[in-house]
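The structure under discussion is supplied below as structure tokens; questions concerning it will follow.
One chain of protein is taken out of this complex; the other chains stay put.
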Amino acid sequence: METAVETRLAMYEGMVRARYFEKRAYDLFMQGLVKGTTHLGLGQEAVAAGFAVPMKPDDMTYCTYRGHNHTLLRGAPMDDLMGELMGRSNGICAGKGGSMHLTDVTKGAMGSYAIVGAHLPVAAGAAWAAQYRGTDQVSVCFFGDGTTNIGAFHEAVNMAAVWDLPVIFVCENNLYMEYTAIGDVIAVEHPAADRASAYGLDRIIVDGNDADAVYEVAVASYERARAGEGPSLIEALTYRHKGHSRADPGKYRPDAEVEEWLRRDPIDIYRERLTSQGVAPGTLDAIEAAALAEVDAATEASKNSPPPDPSILMTDVWADGGSSWRN
Amino acid sequence: METAVETRLAMYEGMVRARYFEKRAYDLFMQGLVKGTTHLGLGQEAVAAGFAVPMKPDDMTYCTYRGHNHTLLRGAPMDDLMGELMGRSNGICAGKGGSMHLTDVTKGAMGSYAIVGAHLPVAAGAAWAAQYRGTDQVSVCFFGDGTTNIGAFHEAVNMAAVWDLPVIFVCENNLYMEYTAIGDVIAVEHPAADRASAYGLDRIIVDGNDADAVYEVAVASYERARAGEGPSLIEALTYRHKGHSRADPGKYRPDAEVEEWLRRDPIDIYRERLTSQGVAPGTLDAIEAAALAEVDAATEASKNSPPPDPSILMTDVWADGGSSWRN
Amino acid sequence: MAELSYRDAVARGLAQEMERDETVVLIGEDVAKAGGVFKTTVGLYEQFGPKRVRDTPISEEAITGMIMGAAMNGLRPVGELMFSDFLATCWDIVTNQIAKTRYMTGGQVELPLVIRTANGGGSRFGGQHSQSLENWAMAVPGLKVVAPSTPADVVGLMAAAIRDPDPVVVFEHKKLFAIKGDVPDGELVDTLGTARIVREGTDVTIVALAAMVHTAVEAAEMLGGLGISAEVIDLRSLVPLDTRAILQSVAKTTRLATVEENPRLVGWGAEIASIVAEEAFWDLDGPIVRITTPHIPLPAAGELEDLAIPSVDRVVDAVTAMSR
Partner (left out) sequence: MAELSYRDAVARGLAQEMERDETVVLIGEDVAKAGGVFKTTVGLYEQFGPKRVRDTPISEEAITGMIMGAAMNGLRPVGELMFSDFLATCWDIVTNQIAKTRYMTGGQVELPLVIRTANGGGSRFGGQHSQSLENWAMAVPGLKVVAPSTPADVVGLMAAAIRDPDPVVVFEHKKLFAIKGDVPDGELVDTLGTARIVREGTDVTIVALAAMVHTAVEAAEMLGGLGISAEVIDLRSLVPLDTRAILQSVAKTTRLATVEENPRLVGWGAEIASIVAEEAFWDLDGPIVRITTPHIPLPAAGELEDLAIPSVDRVVDAVTAMSR
């Protein structure tokens, strides 16, 4: 089963766009233009690409504060994402969400959730509605290794398994929570895979830095879900190149470990593989150049976008558009 | 490794006392003398006996609303327990707790908790303090099959495993939650045992209607805990003879299933075994008679005990004895 | 017009909405085959089948999280939390996720869901199964909060809650399950945010909710005998809040008392008192009095619990004292 070259180029493009976008976000944070906090998925792009590319438009993605890449790869406009990070009025959430809450429902990017674990049952619920309505949608939920120790993980995976829901739980195991290693806080080796049997699920581990491998696992899990065979719990092994958030230098990580993983950069690996398999370097260069141009344009557009209008402070608490709690 | 006959008689006595106590509680509930609600452990006495008898006085028991038997078997005075069920001033919690919150800290009965799952981390915390202070105590935590699906279960067992805490998690699998079978809401066969590996723990299942078997498993887990080898998660297979609570007739259970389990009454089984192994029936009769007399006396004492004095409404919110939140 | 119990009114309200809209579904612990532990969902499983009325594991975060996700994808789900005390076990999902998602996404996400839960004391269940927690929900921007006091209101407000495009928490009062009342025939749909003047009066306004409405009305009758004419307002919903009804009444009576079952501090009564102390200060002819459960957990023993929860006598005494 050979993956079509266009598909693979789409994954390459997705990874490169995410990479440039997040590098820029980092620079803008250091310049004080992105405020608050920001959690980068630099180094984890292959997971996002492998899962996003084979999704159908009405499939649903749930992710975390480390969700730039997932949201972008579902097709959310880069301008609006950048604007949201910068708190501008072009922001995808009108500036109300910020870096940790990127959402584009029109593209199936059903939200970025910033309380660890909370979105797992939500993703399961979306899958339940898909099952109930017979829509053939799948719901994909990304989360980190550390998230496997919170109660909501357990409740959601169990319920999804019992109800055979079309939801894919994807643990991006990047070896660390914030500043503490996952190995320090679990009694098994694999935070997600070694828990799968507790829910009657298969133990699935994939190289999260290999876009092709991720793609294959993703497609298999989607097929299973659409066939009514229930959820999958997948552990993707990967690494974040930077610290947990903001300006965290990530010093709690051994140098050798960081170096080793930087050598296993998913984009470098994929570029090499594609070219060695006959894709013209120029094709990939063009993708990179386009991505960079897109990031530049998004940055420019967002810099030029005004801050949110004060009037929106009081809108959209309720469906009537307002925030009134009284008459 | 033969269990001493006195130990076995203590277990028999414990089971019989619990049985008579709870039968009386049921009668009193039907007479309107026990108010609110009450959850009986009738049929589950062997679990309580097997774990309680080998405990040391300063070991700690944490249990649920279905905790009459565990609290009684740790040595809480029967009068005071009956008084608490009846909401009288002789109640072990002064009438403030009720059936679901029986506690006797002086006997190591560290409380009955009525929110499913909440006491698992609490029991782990008590074990952590034991480990920290080097007291050689174990903490034993009883809960039902349905409790294995709530987040607190997952968080507590994981943390206990990672910190090697001297805590024993005992799942009393009585096949039902309230009115729904456990089999309907899990994707594995054994709600606790089939989850143990997720925490690096052994898969332990015991016949919860066989006091000797429970005793052996309990002793082994205590030894492990005191040796610093960490927690155990034990699934005891048992059955409740009555409904979930109050006057629930338990009609959601197949007749044949109920009959089968009534035939496997832990007290009948144990009486038969003891007599067949040479214990004089008269010895057991005497234990039964004494237990019945104790229950009669406790009932009488509680009936004669006045309702709580109104003044205690406002006591014991704070350590200063009062409830004032202002000056 | 039929006489219905408050308990049966819950099922009737749910059935009415499930009949007209097949995206309305109900999940919770023991809600299906068993008909609910309070028998509030009896018959729904039989009428609507296992796909629409589903039992769940004991997983409150999953229950509330799942209805949130389902509401994002085309359903109008109703989730039952057996006791309102269990809101605490899924409070993150309710407050941080359900309540905030529309706002945080700039209005992208609509969450037409209902959380139903049995609330309140008086049943001798002890501190973990007796709380009145409407004020917890009221404190959270993004949640609507309903607490009916009569069978007819149960039906109409439940229907309104289900049809509402925003998340609504419906507090069903345990002590009221057995009461009966007339419920009009046919489809009933009420309006959230409308208080009801249960009893007119001219000397003092007594604002109450759920079970306390009945306490307040009884007290008002007795106060009448003592020459004090009390107006009783049943708030029915806390969010939206019918401040107009309260302010109008206080403008007439010049006095305000609130009767709350929740513990003393920062209950909904404090909000009402503060609104009146700010907006109707010049209407007032005397102090605002809050009658509440003391700031203690609820005790199990009947004699103690009855002392804790505001009684008719306590309301009569307090209102008499303030009217001197």
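The first chain written gets the first letter, and so on, giving A, B and C; residue counts start at 1 in each chain.
One rule holds in what follows: a contact is a pair of C-beta atoms (placed from the backbone, for glycine too) under 8 Å apart; a residue touches a chain by one contact, two chains touch by 3 or more.
Note that this is a predicted model, so its numbers are computed, not measured.
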Inset, instruction - Write down which of A:G14, A:G41 or A:G98 is the residue touching the left-out chain. - result: A:G98
Inset, instruction - Touching the absent chain in the whole complex: find that residue among C:Q128, C:T150, C:T215 or C:S323. - result: C:Q128
Legend entry - Residue among C:T23, C:N96, C:T202 or C:Q248 touching the omitted chain: C:N96
Inset, instruction - In the full complex, which bits of chain C touch the chain not displayed? Write them out. - result: 85-86, 88-89, 91-92, 94-96, 99-100, 103-104, 126-128, 135-136, 138-142, 239, 262-271, 273-274, 276-279, 281-282, 284, 286-290, 294-297, 299-300
Legend entry - Positions on chain A contacted by the hidden chain, ascending: 35-37, 84, 87-88, 91, 93, 95-101, 113-118, 146-147, 149-152, 177-180, 184-186, 252, 307-308, 310, 312-314, 317, 323, 325
Inset, instruction - Go through chain B and note every residue touching the omitted chain. - result: 60, 62, 91-97, 101, 103-106, 110-111, 113, 115, 118-130, 132-133, 135, 137, 139, 151-152, 155-156, 158-159, 162-163, 312, 315-319, 321, 323-327
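Here, only the chains that are shown with their structure count from here on.
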Inset, instruction - Going by the contact definition up top, give me the pair of chains with the most C-beta pairs touching. - result: A-C
Legend entry - Averaged-CA centre spacing for the pair chain C and chain B, given as whole angstrom: 35
Inset, instruction - Could you tell me the distance, in whole angstrom, between the mean C-alpha positions of chain A and chain B? - result: 45
Inset, instruction - Round to the nearest whole Å and give the separation of the Cα centres of chain A and chain C. - result: 39
Inset, instruction - Hunt down the residues of chain B that sit against at least two other chains at once, touch-wise. - result: 149-152, 184-186
Inset, instruction - Give the residues of chain C that touch two or more other chains, as numbers and ranges in rising order. - result: 56-57, 59-61
